[in-house]
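Shown here: the complex without one of its protein chains, the others still in place.
Note that the chains take the letters A, B, C, D, E, F and G in the order they are written out, and that residue 1 is the start of every chain.
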């Protein structure tokens, strides 16, 4: 059913449709509305899963870990400081091959404290072994949830999945979201039936100590599984399309890229804004398109190379930076094309940190003034008093 | 004075020589000996700083944060799970510009749980804004401590510094370490006198909330400071050499690289093993050298390019992997040379995870069999039953 | 696409108002995107919210810096912040006030209308909740959303008696409006 | 460079023994690197440690897979694990045992020596701490480190009476040794 | 009243509060009031570490601050540990005459921050920890905390067809802290500012770790009229729902008796929207449970 | 003894313990013994979550495990929360007849894991939490924990020219847990296996959150002979240093009296290397302080 | 190299941010029955009542009009009056 609702509500509905047995979450802006909606569903008897109020994000992650290990389908949501506090548990969960799904309402990291959006939080978890997806709009964020469970719970995969949606920009935005019926979701997503879980009939031990003669193999397998997940992510996106008629891309998505020479690369809600920008530039005769990274882990190098065969320049727009190095996405893209036959130029921009608004006109300006330049880690829309000399686009 | 002592003891001595006012740490293998030695110094009245036994690594990091903010010089040490648990505080500390120094006795991350060495733990913190140094041997690990305080406390820098030393391989190895006298260290490292700290005479507020109109500038400045730190790290390494006659490199160090065509790139204790390997290969007429990354953050792109002008191939050896992408160091190196005039081939190997021993003969073998191949994320010395077909070097 | 920016204070339902506009547009068969300015302030502090309305799906997520319409739920804000900043030339400002538009001292290249929304709300709803009332007026003077749409959105949001009263207040305001002001 | 691997059980001081060899070598003016095998086992479980000795600084950090010398602190390990694995051809194995070398059933291309270290330790130190005793013997038969070096290392490690007794036990073992076995 | 008594009364100089105006708390915020009283009782010779929460957010939006003493905020869950570090730093530098206060909301104290707090109390460091108990996570929009009272409606313990609000009892935070065998642990409330300030001063004179839980009504989260903040706080005491007590080394040493001032719990609940759902026919049993909680408190601490 | 009594006694079938042999604990490990007793009392219809620590490390080196029941280890500080998740999963699936036990060492419980434990107790979930109290972080090499007794020497509270070992008093973990108002909180010891097993069974029958602190001597960390594990544990009780008590809803309901079995603290301390430094002339006052701690325990719980 | 950005703030600088406009009602201190008890000073969450000698007033630049002072004044010497908007 199509509804004009908040992004958080859309996610809450879809999570409920996935029939999680156990939900545990700790409040943190801007994730709060998702769990508030879920607890209201529970209070009204609509949600049959358990809703556990915990004492911290560390506790929340641990509770869902335990639940999933006991054969339940589990769910949590968090962001920023909460995600960092979960860190130890998240790495552990991937290593234990527990296909939990969590939603991250992406937000900046302290200090200074900021409740506003950027992608720094998710980036911290990029080595964790989790599958990491980024949603462009609220429909996609909602639709990603059944897909995520289906990907993670695949017996050949068994990995947790993190769905990233921009805090406030998506979570608090009211727009149309089509929520499928329970029956339809049930048809798409079968119940979770793991081969191994904590039960007295088959009393296995989970979470052993691995001495040096054993540990490295588990890591190799985790990496191999991440590679394997690439095909599955695409397959399940197609399946979803078949069932629900909606497709937001597989590992990636493209927009007007066919003959594009300069291509914006980005993740999350900025894709929407970029679409307007690209239409605008196209109208002025620019050969420009968008490459949307939907799966950040596994990182779809092959797919990216495939669609960029004819592209001359990538303009990477990202909402995070690895201090002392540079923008994460631009680094990974440069590496993607390193040593390849076709090596498009990669320009890198950092923008939107801590909720800095990203107006189309700044994007158009950076598109224009960056032509012919070599650019890395260029901060966009800094206050002029702080921006370094020669900044391309300031406030 | 030259002593035949454990690496941990060498570090403990040097930490004491730096006169920290407050030490707070939580035990975790293989960091334990460092803090045990420090607490023995304290029990024997040799150490004048406070030693705070805390309830967790989260607490340890928060205690040193508070102490440093109050104008003290503070120290902690940890590894692996403990480092992850500190994560939220570490990011916070960098944002608050508090030049704490911590030693990380690098260890693998759970699950499965492993107390043995690799670099996965440090990697998780690579976006945090901390300066990150890696030590090759115990002398360097010890020497890095006064250098670290001097770098971090520089009024133009004001950033925390993480000293990484391989768990067990260095921390538990007994070898010669030269510990300078207190007087010498005092001459090198002046007392910590921050311009701003918590005090009733100038009652400032630390740790404000930054709304979207302010946050991004603080992030830009952090990145700028990391860039600034590059020169300072080199300068202080030189100063140290002047004073103590020991030099372990600045941002990087090189070994037999002058005419080298193939160059190993790595961090930490494997450099020592590689030196033997390189001597061996050189004796056989191979033009091979070593590029040691000493400062991982800031990542010395310029310096690396500078010394690799003539290099044909980089063989990156690393003890960590970003699951779903690949080895972190190889990615960053590929990006370093992307779009440059000179683009050496970059081969990437993952090895030594969770304490897997790294014998010279495996290194020699991979050197040989990798010739002429394109290699990324090749796991070295996997058990044959798990290794994928075509693995170059297995157990 | 039409862009509307709403100004008010924490607790005055300025975010709800934006959402109701969006829902009304949705009920009218249009596309809409409503979102708050995400401030950290508390009850009483100045807050903003945004709505974009279009006959095509709305993709751009940026805040509204050059609105077509402005709704000011609290006239005391006018002296405090530059509420009309960026208003498109020929744009429309609607202010909850018992005063005449001229008296507000707004110097803009556009039109200003006032409506005593709080007063109406006090009379009909019994509490100073001016947002729904303002929306009735907004529907009337802009024609951008239908009164039916507003009614439906309010009823969905506030089921029962309280919703009905809000609808009544909105209706009253709707009726008070003069001609439609095209922007 | 000479490489020594030590086998023993948790609690038998096998790591300390390696460190003392290293310190003795240091006292003798050589370079050494001693390190444990970092097991997670507890008291009683099999453990290993390693020492490398050279006249040049030691840089390679790998474990010792092909030792020149083996010190086995607990003969019961022989039936349990392959203690001599990788021993260099012509290498030397020293075992704490009251039995004759032949009786241990070690099949190697090298030499085996036994010394009743625990027994000596019981007599002199009064406790079954065989490690220092073994080191006296090791110094004597290999000539790799001097007895003075061993003495100094033991005294630094165990100040006071207990150290003296350990030195005595080591001395006794040193004296029991026959010719120097070059590897 | 004669002129001379007038002049006498005027004595206290009109000093600017150490938590000054221009902060962005809601009108009538009990937490702002509580913190102001604590700060002014402690005086300027004090360093303060504060957890994330309303108090920090409404007082320190960059580039401004409402604090007039050295003040730090690091994270949500670590003010106790940050203060421990400050105390250690001062101790190491021989500055023994400066007060150190750590403070946080009920969530930052009783839930996510309990680990750090417990460590501080265990080490008995010379710090006063103040918990501003407004009985929910207010800063993030009124979610349930461990100190949310039974049956209160919050955004994560909503009332609904299957629920009467929060189904867990308010955590016995005072008891947990006192069990650490610290020299002083007490409760106070903005309802009685003098008592509150006296306790802060008293606590700061005792060496070692001290704990003070201050009841601070929140008009936004409790849904009461802003002018009733103090009245509501008083009713929490006189109904027995928030006992005012002092403990030393895990023994109760003083309580504020209710005696004949005792009031039925409804008087308290009715003023607050968060308990509105308890005043229906189906909720009778639930209301009774709240009565029992009050009664148990009164008996346990002998408040009658 | 007659043949018939012989046959009677034989009744209990020789069953394999649920924590079976082949684990790698030190010889004489009190923690291994304690865990074995708890598991066998709980029976196979139990799911167990365990913190990092000796217990986990010595029992689960891949590819083996000494556990014969469904068992999970996640991290050092979260067994309480992992168990909470398991309990929620079972509850949601309608499996109400399976015991859930969370367990950890003293460090994993009283220090780093206290946050998760407090959450579990607050929510009163149907889980038994067992703390194996060997009074230090043994797995990492005997560092001080919050439950290390006063003046014990550990590797981070060494004795030295300026120190007599641990300068903090043993944290009152039982009191802290009981203050959460849970239906059952108790202490036990491997010295009295029957009592320990009885308490496990009793606790598992009570719905809600239960807490049990088990005293488990560690020959390695306490430096006592391996055969003395039980003797040392008995002396901890008879000296008054480890009181054996049961509490329900924060009230003491039963204690094990010491009475005429009372022994001077020296008898206990002397068997252990960690207290060796207390038997010198300069340490007399410190020894007296330990005596006072025992005396205070005895008075507080009325053990005489 | 340039100094790190200013991230600390100056004591009491919040006074640059006037909260008076948040008010819907205003306290009027009548200076009539005042007994100089200073309760109004003590209970104001916005630290904006000052005075002495039986004369107290709110700083209307900051007073948010919560009404606590009026409600708690033991002698009703403070009235809350609606602000005209």
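Basically, a contact is a pair of C-beta atoms (placed from the backbone, for glycine too) under 8 Å apart; a residue touches a chain by one contact, two chains touch by 3 or more.
Because the structure is predicted, anything quoted here is derived from the model rather than measured.
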For the chain left off this view, which of F:37, F:147, F:265 or F:278 is in contact with it? F:37
Can you list, in ascending order, the chain D residues touching the missing chain? 9, 43-45, 74-77, 79-80, 97-98, 118, 128
Given the full complex, what residues of chain F touch the hidden partner chain? 1, 6-7, 9-10, 12, 14, 16-17, 19-30, 32-33, 36-37, 59-69, 190, 193, 219, 225-231
Tell me which stretches of chain A touch the chain missing from the display. 95-97, 155-158, 196, 203-206, 208, 217-218, 221-222, 224-225, 228, 231-232
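In the analysis below, only the chains that are shown with their structure count from here on.
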Looking at C-G and A-C, which one has the bigger number of contacting C-beta pairs? A-C
Chain-centre distance (mean CA atoms) for chain B and chain E, in whole Å, is 43
Mind checking the centre-to-centre distance between chain D and chain F? Centres are C-alpha means, answer in whole Å. 39
Take the average of all CA coordinates in chain B, do the same for chain G, and state the distance between these two points in whole angstrom. 53
So chain C residues touching two or more other chains come to 38, 40, 43-45
Residues of chain G touching 2+ other chains? 5, 7, 9-11, 19, 22-23, 64
